[in-house]
Each structure stands twice: as C-alpha cells, then as structure tokens.
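In what follows, a structure is listed as structure tokens, so that the remarks can point back to it.
A single protein chain has been omitted from the complex, and every remaining protein chain is retained in its original position.
Naming follows writing order (A, B and C), and every chain is counted from residue 1.
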Amino acid sequence: MTKKIVLAYSGGLDTSVAIPWLKDKGYDEIIAVCLNVGQPGTDMDFIQKKALEVGASESYAIDAQDEFADKYVAPVIKSNALYEGDYPLVSALSRPLIIDHLVKIAHDHGATAIAHGSTGKGNDQVRFEAAIHALDPDLEIEAPIRDFHWSREEEIDYAKEHNVPVPIGKKSPYSIDCNLWGRANEAGILENPWNQAPDDAWGMSVSPEEAPDEPVFLDLTFEKGLPVAIDGTPMPLATLIKNLNKVAGDNGIGRIDKIENRMVGIKSREVYEAPGAAVIMTAHHELENLTLERDIAHYKPLIEQQITSMIYEAKWITPLFDALMAFVDETQKNVNGVVKMKLYKGNVTAVARKSPNSLYDENLATYTSADSFDQEAAAGFIKLWTLPATVYEQVNHVHSQAKDKVNND
Amino acid sequence: MTKKIVLAYSGGLDTSVAIPWLKDKGYDEIIAVCLNVGQPGTDMDFIQKKALEVGASESYAIDAQDEFADKYVAPVIKSNALYEGDYPLVSALSRPLIIDHLVKIAHDHGATAIAHGSTGKGNDQVRFEAAIHALDPDLEIEAPIRDFHWSREEEIDYAKEHNVPVPIGKKSPYSIDCNLWGRANEAGILENPWNQAPDDAWGMSVSPEEAPDEPVFLDLTFEKGLPVAIDGTPMPLATLIKNLNKVAGDNGIGRIDKIENRMVGIKSREVYEAPGAAVIMTAHHELENLTLERDIAHYKPLIEQQITSMIYEAKWITPLFDALMAFVDETQKNVNGVVKMKLYKGNVTAVARKSPNSLYDENLATYTSADSFDQEAAAGFIKLWTLPATVYEQVNHVHSQAKDKVNND
Amino acid sequence: MTKKIVLAYSGGLDTSVAIPWLKDKGYDEIIAVCLNVGQPGTDMDFIQKKALEVGASESYAIDAQDEFADKYVAPVIKSNALYEGDYPLVSALSRPLIIDHLVKIAHDHGATAIAHGSTGKGNDQVRFEAAIHALDPDLEIEAPIRDFHWSREEEIDYAKEHNVPVPIGKKSPYSIDCNLWGRANEAGILENPWNQAPDDAWGMSVSPEEAPDEPVFLDLTFEKGLPVAIDGTPMPLATLIKNLNKVAGDNGIGRIDKIENRMVGIKSREVYEAPGAAVIMTAHHELENLTLERDIAHYKPLIEQQITSMIYEAKWITPLFDALMAFVDETQKNVNGVVKMKLYKGNVTAVARKSPNSLYDENLATYTSADSFDQEAAAGFIKLWTLPATVYEQVNHVHSQAKDKVNND
Partner (left out) sequence: MTKKIVLAYSGGLDTSVAIPWLKDKGYDEIIAVCLNVGQPGTDMDFIQKKALEVGASESYAIDAQDEFADKYVAPVIKSNALYEGDYPLVSALSRPLIIDHLVKIAHDHGATAIAHGSTGKGNDQVRFEAAIHALDPDLEIEAPIRDFHWSREEEIDYAKEHNVPVPIGKKSPYSIDCNLWGRANEAGILENPWNQAPDDAWGMSVSPEEAPDEPVFLDLTFEKGLPVAIDGTPMPLATLIKNLNKVAGDNGIGRIDKIENRMVGIKSREVYEAPGAAVIMTAHHELENLTLERDIAHYKPLIEQQITSMIYEAKWITPLFDALMAFVDETQKNVNGVVKMKLYKGNVTAVARKSPNSLYDENLATYTSADSFDQEAAAGFIKLWTLPATVYEQVNHVHSQAKDKVNND
C-alpha cells in the first residue's frame, strides 16, 4: 500500500529538506500544501512549483486569506484577545486553519500522516499537533525539524545531496512568522532582553520617528463587533485589515517588544508588529465602552483572558473554546457604530465615537439642568452598598481602631 | 452641647458656600480640612485662611503627598490597576485618604458629623461615604452639594448674601479633579462623545504634535514592585511620580479619552491625564513579564481586575481588599530590576529590561547550540495536554465530522 | 382617565389589604394576578374570587407551572446554580416570571403601574422591581407593604374597616415562600442562629429519622442537561420535579439550614427545602463529571457562580445573563445519559452512571493489560508542566533554601 503524508510546506529550506527526509523515512508520496494567509511577498506559484521540484508528489497552493480573516481573526477582535495584555496572537491563529486544510487533503488522498515544520521548543508544534489530534487522532504526525538534530551545516549538506536549493548568503539571524494579522520575530540579538530591538528587526512598520508629521484620521465602522468599513467604504475583513496595516504601519503604529511566557514553559523575547490590529482593537474596545452594559463590560474581560490563553495554548478546537465564543458572540449583537481614529507617529487613539446602540445617555450623565438622574436615589444606594463592610468593621474593628483608641483616652 | 462637623474643604465656591449652609442647618462649629495630595497650583495657606474667612471655626491644611503616594498609589502600581483597561484611578485614590484624616480630626474634636462636597450623580459621594461608614458608622454625613437643588445663579446669590467670595468671570465648563497621580476632566463639550476633546480640556500634558522631536530615554529602577529611582537616582515615590509627570507630560504622554461606566449606573465621558502613571505602569508590567512565574503572570490579572473595580467602587476599606492586596504583595517580592523607557511624542515604550530575578533563561530560550531545553519532552507534553479534547472529539465529533463524511463516501 | 394598576396577588392578608390601600392612593382599577408556580395547597379559584371580593376590578389566576419549570428552573439545573454553594434559588426564580405576566397584562389593559407585596428589607423587592424596570421602565411601581409602616394590629384594624377577611388564630411565626422547586422559611425562632430549626419549620420533607428504613433507587435520564424521565418514564419537567419532591421529601432529603448574605447587605438565617432539586442537581453534576471535557468541567463553575449570583441578585433580565446562558447551553449539548440515584434517610447519592457521550474510556483508565494510555508521554509532560516553577525556584530559592544551607556546611 502506498504510504502518503501531507506536509505543511512554506517554501523555505527546512520544509524543503523535509521532503527527501520524509521519503528516506519511508513515505512514498509527499503532498505539499502551502496556504496564503496574507504573509507579504509570498509567490504562491513559485512555492507550489518548488515543492514538486524537490520531490513532492503533489503540491497545493491555497489562498485562504478571507477564511483566515473571517473565521480566525474575527474571534480575536470580538474578544479583545491580547496575550498577556500585549500581543494580538498572530501565529497562533494560522495553525488550526492550516491543519484544517491539511486534514481534509489527507482524507481526500487517503494519507495516513501529517508533517509540520516546527521545532521542539516553540508553541507552534503544540498548535499543529493539537489540531491534528482534534480533527483526526488516527493521523500520524511527523515533525522533521524537531527530529533532525542537525547543525546548520549538516542541513545544508543534506540539502545539497538531495538537490534541494540552498539560499545564498547569510541566514537571517531572526526567526520570523507572518500573516495578514501581523508579524512575529524572535531570536538573534533579541535573545538578550537588555538589547534594544535594532531597526532590521521590524518589517511591517516604520519607526514613530520616521512617520509623517501630520496625523491621519479615519472612521472605522463596526457591525456586530467587527469592522466593516473604512471612512464609510465597506470591504471584506481581510481587505480592511491589509489596508489598515499599510496606513498604520506607515504611521509607526503596532510595534510590540515584550518578554512572554511560552506554553512549553520558558520565557522568550518577542518583537511583534500588528499595525492594523492595533487600530481595530483600540477602536473595538472603545466602541464596547459605549455599547456594552456595565455588568458585561466588567465580566467579559475574564472570558477574554481565558479565550486568549486558549488560543495561545493550542486549544482552538475544544468544546470550552466553542462555549466561550458563544458567550462572546451573544455580547456583540449590539456592538455597532463608528469610531474616529487618529493615527500619528506611533499613537493610535479613539478620539470620537457614536452608535445607534449607545448606552451613553446625555440626559443621565449631564451636569446641566436637563438632568434626569434621580440624585436622591444615591443616598439609599450608598447605604446598602456599604452595609456588609460597615457591619464587618463594627464587629471586627480592623481599620477603625484609631477611633477606639482616641475614645479610650 | 456644641454641635461640630468636619468639612472636606477645597477652597472652591461649592465647599465655601457649604460653610454658611451647614451653620444654617444647625452646626455650631465647622472644622474645615484641606489636604494637599499633589493637585498642582494649590496655595494651601490661602485655602486655610479662606475657610476661616467664610466662617469655619477651625481650618487645617495638611500636606499628605507622601502618604498618598506610599499608601494609596503604591497598591495601584503593584496591581497594574487600570479601570476598564484604561484609567489608572486618579480621584478614587484620594477619597479614603481624605476621610481617614477627617475621621481622626472629628474624633479629636468630638465632632459628630462629616461633610463632603460631592454631587449626587458621581462616584465620589460613594467613596467618601463608604470610608466614613467603615471608619465610624456613628458619624452623620452631610452632602450639601447633593442637597442644594440650586441653580448656579441661586448659589451665587446665596454666596453673596453670606459673604462668600464669588469667582470672577465665566465658570469653567469642565469639572476637574487633580492629584499627583493624575487629572480627571468631564462635563461641558465632552458630554457629546462624538466631539473630540478640545485643547483646553487638557492640563498636565502637551499634545504629541507639540512634543519634542527627539526621544527621551530613562531607566526606571524597581524594588518589590515599586519604582525607587530614575536613571539610578533614588527618590521618594511622590517625588518620582512628580518628576515623571513633568518629563512625560512634556512628551505628550498619558492622555486618556474614554467612555466609562460609573458606579451609580450611568456612562460618562471622561478625559484623563496621567503622564507619570503611564511611564510607571508600562515599565512595571514589562518588569513583571520578566520576573513573574507563568502561572502568577496569568492569574494575577484576575485579581487585578477585582482590585481595580473595588478601588473604583468605593471598597478600599474592606476585608476583601485587604486579602487581595495580601495576594499582590506576595507576588511583588521578586519584582526587582531596571526597565529602560523611551518617551517620544505620546509613545511610552519599554525598550530594554534586566533583573537579578529574571526568569528569562537564555540557555532555555535560545535557538543556538547552547540550548539546554529538552526538545524530546515536547512530544509527551503535547499528547497529555491535548488528550481531553481529543477524547471529546472521538466521542462527540463536533469538529471532525468532515472526515466521517469523506469516509462514508 | 382611568388609573389602573396590576397587583401581584397571593391571596394572603398583606396583598388583600393592598387592594383598598391602592384605591385610597388613587388607583381606579386594581387588576389582581395570581400565578400558580407549584406552591402546594393553593386553591387558585378561591384566590381569584377573593381578590374580586376585597375590591379588585379584575382577577386572573394563571397556571404557570410548566413555563416556570421550562424557562426558569431549567437554567438552574444546567448551571448547577447553588447560592453560596448551598441553596438552589427558590424564590428568586418566580419573580421574573410573575413580572413577565404582570407587564403583559398591564400592557393589555393600559395599566400604568404594578404593585408587589414585598417588604423593604428582603431580596424580592429588588427582583420584582428589576424585572419591571427591564420590561417597561415607564411603569410606576407601588410597594404597599414596604410603605405601610403599620404594626400587625394596625393592619388588622385597617383590614376590618375595609372588609378584608382576617385569618383566624395566631399568625405563623415564619415567613414562607414556596413553589414547585422548593420552599423558603425564615423569621421567628430561626432568627437566632444558635437555635436549631424546630420541627414546625419544615413543610416539604420528613426528617431523616422519620424516613423509611429501606433505600429507594431510581434512574434519572437526562437529555441536553435536563432530566426527562424517571425510571425510563418520560414526563414534563414540572411533573418530574413534583414527583421527585414527593419521593425525596418522604426520604428526608433536601433540607438546608444556613446563614446567607442577602443582596440588601445583611445576613439572614434561612431554612430551605428542595427535595426534588437535591436529586436532580446531584445527578446532573455527576453526569457532567462523566460527559464534560476537562477544561469545561474546570471552567464552568466560574460561570455558574456568576449565574447564581445574578439570579439571586435580581439580574435575570440582563444581557450578561443571556451571554452566560449562551455559554451554558453550549456546554450541555452532550450532557446525555442515565444516573442511578439512591435515596435513603436524608442521603441522596449517585451510585452509577452511563452515557452515550461518556468521556470515560476504560481502555485509557484501566490498570489492566488492556491499557492504551502512553505511559512514556508522562515524563515529557511533567518536565514542561513544572518548568516555570522550577526555573522560579532556581532563580529565587523560595522553598529550596534548605539545600543551599546544607551544601554550604
């Protein structure tokens, strides 16, 4: 029986070398699959052909940009998902999408295994394999890069022996992953957290210093928690994000430089860029400030933190993630409106906002005579609001001892 | 028996008018108390004298800046307390401090009541009265502004009749509160959330556009979670905050413009400035990224959100707040180190960080050959990490139906 | 214009006296509405007529038992909602249902107000009024009992003057509320928490001592988280609960005696009975143990606690409650199966359980040779699971100082 495997193929050296390596390991047919999730500068035709040239039996190049935006980025926006408060989850989003396609292709071709190109100390191996287990636990998994145990030189030698083209010039000191939602960069000089990130660490944005001296204003329209138009022009989410990446990146927006906890238990130093995400998520948060009822506004962050952790920690395809998203979707029904954003030299700010579902009521909030708020109600409210702690103090005198002392004098 | 009341006195029209008003209401002696919590441009001598001039029997002016920073701001820093993710809790912090002094003075003088100058639709009335209830529930409370039911004209007439000086010129359209930790501004044109905040709404900072064209770098040193030195120069917390307010305000940093949920149940539009807070809290968060163990890093935000809500919602003097701070203090023991901050035209960024308690281990994180991480362990980890969701899919086929369909073909 | 009001009518003295009292207050027509939510021994015809006799212009008696069970009790079951870990929320459930009917009747009749019979220190006033505000904030609210300020004697005198029948004999020392989900009792001798609840405090159950000497076994079948059959016999939820109330009450099951935090800020001592609830909720929890994936099993209790608080605290008709229930409903899709319950002298125990969606896998769990679990994976798992805390100890030596001391000797 022909032994077939589906390989998540990027076109780079590692996954190219994996093709002969998997053949050596006994696979008869390697089906290479490359997905376009908006990584810039990717020539999908070239990648598709290269896979065949280095030995793949079949090669797929799939444009999954809209699917990526609508199914994988959208939950992040609705959930204000920022890992450890900072990072809008770039790489973690594409992994379950890639596996979804690979498993379908494996089933179509009767392949019994899937191969991915992750190392053994990062998060992505977990995300790839978690998705495979969830979608078909009978599929075997190959992780050639994790198993190579090769030095760079050995890998190049092996590539040359197997007619795999070797890139000319010095290898980039960085390890980069990119999609339309952002760009992640680590390794090299960044590994010392006291080193400032050098200019060549960035790829989607100029520095605030290099940005124009005049601010850009734009109106972002949301429907049910998702951005649907820029300055009134409707467009698909993927297009909208790419447009914002351009204008926000040009204005020095979206750079993140942080120490982060990986799910495999170590800390790493990461340099991210997500210009469009910075604009969208700032606007979404402020529109929620206007449209979410208070109890939801105060409870949703707990749910958001769980969602964020689960996305980061490879738990996208789980029943808990589904249930959490059912919560979030319910909260977004009335998150409609327009937020005016100002972009200026690294700053992204919501400067005005309006909504047909606005819960801001000028008549309740105002200090003018148009006031409809019942100020008398406040006194009663305060009495009951503070009653439990008041009784506690009366009984236990934790903070009110000073008085007793004075009284005893 | 002489009926005495202690009044939280600001020197402004409202609390000045309150003095004759309280006399009218039957109080024999009004003891005015004004605290300096770092509000800029405050002439404490003038305020102390003015209280006596408009009828107070005694008048205190107390410099509480260090106490404010050390006891009230410090927990905010250690807790990364940002209300609704945005606002570092300016006014909420000074209320319990003010009441703490007022209650002590009431006890010293045998006063039976305390008066504050809050309106009936804001948060501060709750914070004042919650603190009074907690520290001495037997004290009566007067809230003259809440009870006035006067128009501006009626208040001015009453002031004139009672020899209370009336400020010349148009009243500010804004309602402002300020202390060394920041400045809060609301009302006026800000009440329409689609209006952009005009230049005159701001008081502690220049706009990013007006800031210098060259960045400022500074090293902030922390011990046990609190900043103790700038560029190696140690200083008390109050001084450090005021120094940072100056340099960060001059660089356009710390402006916040948001719709917020008040505790009395309405939304309001607020414009805050907290330049020093922006620098300190950004640095503190990044130092925690470097020094907090992962489980703490991921759990502490839940505690922080509760602390933040409780500070905002007038629950400073409660046993739950004490217990939550016991948690936080325990986490800060090893939050020591230096964070290099870049200040540039509204941007405040941590660009480098180091710590004797750093948990970032270059040998574990590196991709070079110095690697001490056991990559083999990952495969076992992934298997057990994903087992529950894998079994769930095997039994319930929520996400893996596609395969079955294909197989059935 | 005729001024009409809809009154939540129970047939008792308080709400009967309310009818003439509301007339005195200027209402032309009082529309009395009594709902049957399963309170035992209620003669709905008698109540309906009595309202007319004491002056109501119209009187409705509505059997709402199925609606109560299906819409208000079902969420409690699916959420394992036990207030403060103990109490399955009896009275809190009927209030929003009652108001839902009253508001509809008010709209049908053009009434402008609703009256309820709660006192000013309990929870129910909040639940009634919260529901009114949510469903129609324009409706005015009358709370005659809260406003009476009458002694018992004055109330009786007023009743006699207005031809309201006065119950013969001594008033019950207790304050009781009852529906098909349970019975709440407070006041009287129970107000001293050191007093044991006397026999006459109970009304739906025998004591464990009085229960039969032989256990009863029954199989409870669940579909999507709700019980649908007893011993294989399908029945509507309301009927199922009432059947279980009988058999479990006869076996001494479902008594709760506790100190509880009321939402108005005081503690009270409550004595509850909920025999059927005890059986259903014990069985549901154990069925979830069998069918919920681990992450859901460990996260859902946080959601449940929030739901429970919100039901207790009058937040049934809120967007957060809807979003939380969207989460819960999503989790219940596969909570199907049968739990064998043993009822014996106060004990209710799940003794066996089975499910088509069982995630218990004998091949994974077994210690026999049929074992399919990969024991090798455990070592890798443990390494990564413990890595963050291990590094923390290596750097900070919080718990591992002993070794260093020994080594230094």
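In the analysis below, a residue touches a chain if its C-beta (ideal position, glycine included) is under 8 Å from a C-beta of that chain, and two chains touch if they have at least 3 such contacts.
All figures in this text were calculated on a predicted structure; none of them were measured in a lab.
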Original post:
Among the options B:V90, B:A130 or B:I296, which residue touches the chain absent from this view?
Top reply: B:I296
**OP:** Using the definition of touch stated at the top, determine which of A:R294, A:K315 or A:K340 touches the missing chain.
**Re:** A:R294
Original post:
Footprint of the hidden chain on chain A, which residues?
Top reply: 293-295, 334, 357-359, 361, 364, 374, 376-381, 383-385, 387-389, 391-392, 395-396
Original post:
For chain C, which residues reach the chain that was dropped from this view?
Top reply: 84-85, 103-104, 107-108, 119-121, 125-126, 129-130, 133-137, 143, 146, 151, 175, 187, 191-197, 208-209, 215, 255, 257-261, 264-269, 285-286, 289-290, 294, 297-298, 301-302, 305, 309, 314-315, 317-319, 322, 340, 344-347, 349-354, 358-362, 364-367, 369, 371, 373, 375-376, 378-379, 381-382, 385-386, 389-390, 392-394, 396, 398-400, 402-403, 406-407
Subject >> Interface with the undisplayed chain - residues on chain B >> reply: 261, 264-266, 292-293, 295-296, 299, 302, 306, 310, 315, 318-320, 322-324, 326-331, 334, 383-388, 391
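By our rule, only the chains that are shown with their structure count from here on.
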Original post:
Compared with chain B, which chain's mean CA position is the farthest off?
Top reply: C
Original post:
Taking each chain's centre as the mean of its CA atoms, how far is chain A from chain B in angstrom?
Top reply: 30
Original post:
For chain B, what residues touch not just one other chain but two or more?
Top reply: 294, 358-359, 361, 364, 376, 378-379, 381, 385, 389, 392, 396
